[in-house]
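Heads up, one of the protein chains got dropped from this complex, but the rest are sitting where they should.
The first chain written gets the first letter, and so on, giving A, B and C; residue counts start at 1 in each chain.
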Amino acid sequence: MTDTSIDRSAAVGFTTSGRILGIARRSPTFAIGFAIVTAFAFVAIFADLISPYGAIETFSRQVLQPPGVEFFFGADGNGMDVFSRVMYGARYAFGIAVPAATLMLLIGVPLGLVAGYKGGVLDEVVLRIMDVLRSFPSIVLALAVVSATGQSLINVILVIGFLDAPIFARLVRSEVLALRSSGFIESAVAAGNPTWRILFVHLMPNAIRGSTAMIAVRMAWAVRISATLAFIGVGIQAPTPEWGAMIRQGAEFVISGEWWVALFPGAALVGIVLGFNLLGDGLQDLLDPRRKATGK
Amino acid sequence: MVVPILLGITFLTFMLVRIGDQNPVAMLGGPMADEVTFAVIEKELGLDKPFFVQFGIYLGNLVQGDLGESWQSSERVADEIRNRLPASLELLVFSVLLGALVGVPVGLRSAQRPNGLFDQVSRFVSLFGFSVPTYWIALMSIFVFFFLLRWAPPPMGRLDIASFPPPDLTGSYFIDSVLTGNWTTAWSALGQLTLPVILFSIIVAAPIIKHTRAISLEVLASDYVRYARAQGLRPRTVRRVALRNAITPILTFIGTELTGLLAAVSLLELIFAWGGLGQWGLNAILLGDFAAVQGYVLVLAVFSVAIFIVLDLLVLLLEPRATLRP
Amino acid sequence: MVEPILQVRDLVKHFAGNRPGEIIHAVNKVSFDLNPGETLGLVGESGSGKSTIGRCVVRLYRPTAGSIRFGDRDISTISEGQMRPLRKEIQIVFQDPYSALNPRMKVGNLIGELVKLHSDLDAPARRERVTALAARVHLNADLLTRYPNELSGGQLQRVCIARALATNPKVIVLDEPTSSLDLSVRAGILELLGELQRETGVAMLFISHDLETVQLVSHRILVLYLGSVVEDGPAEAVFAKPAHPYAQALLSADLPPDPDVVLDRQILQGEVPGPVHLPPGCPFAPRCPLSREDCTRAMPPLASVGANHHAACVRIADGTNDIRSAHASTGGDIHKKFQDQFVRRTT
Partner (left out) sequence: MSLLEVRNLHTHFVSHDLNNRSRIAKGLNGVSFEVDKGEIVGIVGETGAGKSLTAMSIMGLLQPPARIVEGSVRFDGNELVGLGVDDLNRIRGTELTMIVQSPLTSLDPLSRVGKQLVRAQREHRNMSSDAAWRAGADMLATVGIPDAERRMRAWPHELSGGMAQRILIALALINGPRMLIADEPTTGLDVTVQAQILDLLKNLVRDRDMAAMIITHDLGVVAHYCTRMCVMFAGSIIEMGPVRQVFNDPRHPYTQALISSTPKRIAEKGYSQIGGPPPNLYDLPEGCHYRDRCSRAADLCRTTPPLKNVGGNHVAMCHFADKEAADGTVTSHG
């Protein structure tokens, strides 16, 4: 039997503050995640204005100076201000996560849509790629590809985007299969919709809605992987203010006691990745029909 | 079904390492070498032959178990793998055990009262585990526990300098030394293991908590759990029914999780100079040691495929509904 | 004699089972005609193949064998591309309106989609047509700007009917259109369907497991069991004097909502077997109380039992097909005695 206690009074009494509080109460993880990501985005956009020094401005006399008034996060091995470089690093985090996510969407969604809807050969191919990728740990694959194809920023983005596309394609594909079983695809076919309309007017909006939560989680993964590549010395290299590269540089000084060089970029990295993950997890709660609170 | 995947991976790696701009011949030859030496090295490494011929030779040797030679250490790749794999496995197995022992109960407990305090905290910790890069937390822990507090031994490999490896029974220094009864080595092995295992178990526990919670929520909301309560079964029995139904999907998830972890442990090995397969594989990739990279990737692939097969068997044993599909 | 709009001959549809080599015999050699302005009721329990037949007729499934003549063309084997223009002539309404409509499209656009796909009206003309269709199915216009999840089950089913009407089809297949609706809402939908048929003369294939609903709306009835037609005929005749033992048992199992009606229940043993390993000969033989040796030899042909009324049972020839003769009925008197006896005690 359908759930017919339709709540018409929801539209009444909408206030922005009420809505924010409502969402925060419903899914605190989403609220915290959203706050963190917006904060990092703010820092990334206005890094030039708010950072005390330039990204690669060196102060030869203050090399490895501990955190203090002059250098909030201390200075690194080349006498650069860690605090400013961490701020500029936020640009690289978004600079990699956003294009990688777009690439993942551009390839993954159509692939997933067609594989899920058409089935047959293409579906088999996507599945086979998935099997190969699944038993082929992504870190190693990324490493092998980047080390083979060169360490530019574009390369890293391309590698992460292409690596993630099949994973995203599989998510979209499972959403499509779920939608197919729900019957409204059958009624779209029976109505006489041509295939392109079924794919892009009917399937895509619903499949995307189902996988939005996944985009945030995959962006978190993209940031982490790019930092790992940089840390190992295969991705973006110093002096670019990329957090992974900064941690790599800081690693040498940990043994000799200068903890701050590696600590702060790492903390920022954990911060933004946690933010994306919280956002993704929270979105999962909000968008998940089962958890809506309309009682029977 | 299994062979094509392995073949696919081998070919993929074989191609990947070669299309890159790495040039092992130049590296081996050194800056001073002239054209003639380069040609000799190239011939020696067999890189002068066309691509597919090289692949054919490689496959031919592979079938006989010869994985070629590593250029870094001119050891046979097969031997390197045989010596180094146990080190990585020791680290991996202990971490996964600890991760599962912590993760599963936490996941189950937080599913009891969804959105309760325990649930919110455990979800936050789990997401934290997802977000923390292994190498960074390793660096910071070494700084705190070794450099500052001196609780942990120096992060220099699997044993401290004074001890010698025990006779090789299981491949794990700790277990072997316990079995053979020389306690000082056991104590030292344990000391070296503690920090990396604890760190890696956090990385392992994070996804386990998340999925255990999701699976248990689904089971607890199921018709048969509600009907078990309607039958007036004691809460303890109802929980046992729920747990029994949740275990198989949880174990299956941990299994699939395992496949990705063997590679992830390589970063930890780098920091702790563990000398395991991961560290060796990572260096091979960085230096473009083709044969070693191919060997490493193949081991990872075989390891994952083996896990999938074991999981299928496990499901077959535990689920009456599962049937054998060829 | 007017030409039937739909002529289905020996329709067969098999699906692959989940175990390899296993075949699900959903529909086995079903034949029927559908005349303009007529409602043909397809009745049967789960596994009878009635929904599969409906989906084959609108070519959501490609039949394994047999022919479906729609107007003058056999649409059983044509390609999806060739079928698409024909779809405006033959529409379908599904059981659960919530899952049959795209949740992200407004109701107005959902109806408008059909108009857009099959006519070249411009936007204003389309909007006008949509408003007219909404009025036709008694939906007030302000619902057109709402999303499906803001409407009730009954209102949504009216949207689906409006969609089916949009292209003035010649045939509408209704697959359990009222089964997931509440009683009071269901009555409204049935009335709407009757109204529309009287006005437009559209032919309807009405598929349902609810005997009373089918009896109310259908001119002719097809009783199905395990993918085969066991009886067909005019609704009154079939409901008044069912000939096939299964039809007798099925119709007798109906519970009229009136305590004074004396029940004459023929309770069958066991349940409908899975459509994988079909029993030889008559599919009902294993459960039929009147089954005898020659029932399992071959599928009994549809023998005539009255004006345009046939049943597939070997016992029709010698008139021994009355299921009541098999065992004393367990209906009527016992119920009445039990209820009366109790009512007296409490007043």
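Here, a contact is a pair of C-beta atoms (placed from the backbone, for glycine too) under 8 Å apart; a residue touches a chain by one contact, two chains touch by 3 or more.
Source: prediction; values computed, not measured.
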Can you list the shown chains that the hidden chain touches? A, B, C
From the list C:L216, C:L278 or C:A326, pick the residue that touches the absent chain. C:L216
Touching the left-out chain: which of C:V30, C:L250 or C:C288? C:L250
Which of C:D260, C:E293 or C:D318 contacts the chain that the document leaves out: C:D260
Can you work out which residue in C:T64, C:T131 or C:S152 touches the chain that's missing from view? C:S152
Where the unshown chain meets subunit B, residue by residue: 221-224, 226-235, 237, 241, 244-245, 318-321
Please output the residues of subunit A touching the missing chain, sorted low to high. 1-10, 13-15, 18-19, 21-26, 293-296
Which parts of subunit C are in contact with the chain that was left out? 45-46, 152-155, 182-188, 190-191, 209-213, 215-216, 249-250, 253-261, 263, 265, 267-268, 271-272, 330, 335, 338-339, 342-343, 346-347
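By definition in this document, only the chains that are shown with their structure count from here on.
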Assuming subunit C simply isn't there, give the groups of remaining chains that still touch in a chain of contacts. one piece
Average the C-alpha coordinates of each chain, average all protein C-alpha coordinates together, and give the chain whose average is closest to the overall one. A
Chain whose Cα centroid lies at the greatest distance from that of subunit B: C
Intercentroid distance (Cα basis), subunit B paired with subunit A, Å: 24
For subunit B paired with subunit C, centre-to-centre distance based on mean C-alpha positions, whole Å: 57
Give the list of subunit A residues in touch with subunit C in this complex. 1-2, 4, 6, 8, 182-184, 186-194, 201-202, 205-206, 209
So in the complex, the part of subunit A that touches subunit B is made up of which residues? 28-29, 128, 131-132, 134-140, 143-145, 147-150, 220, 224, 227-228, 231-234, 247, 250-251, 254-255, 257, 259, 262-263, 266, 269-270, 273-274, 276-278, 281
Quick check on the complex: what are the subunit B residues that touch subunit A? 4-5, 8-9, 12-13, 16-22, 120, 123-124, 127-128, 130-133, 135-137, 139-140, 142-143, 147, 256, 259-260, 262-264, 266-267, 270-271, 281-282, 285-286, 288, 293, 296-297, 300-301, 304-305, 308
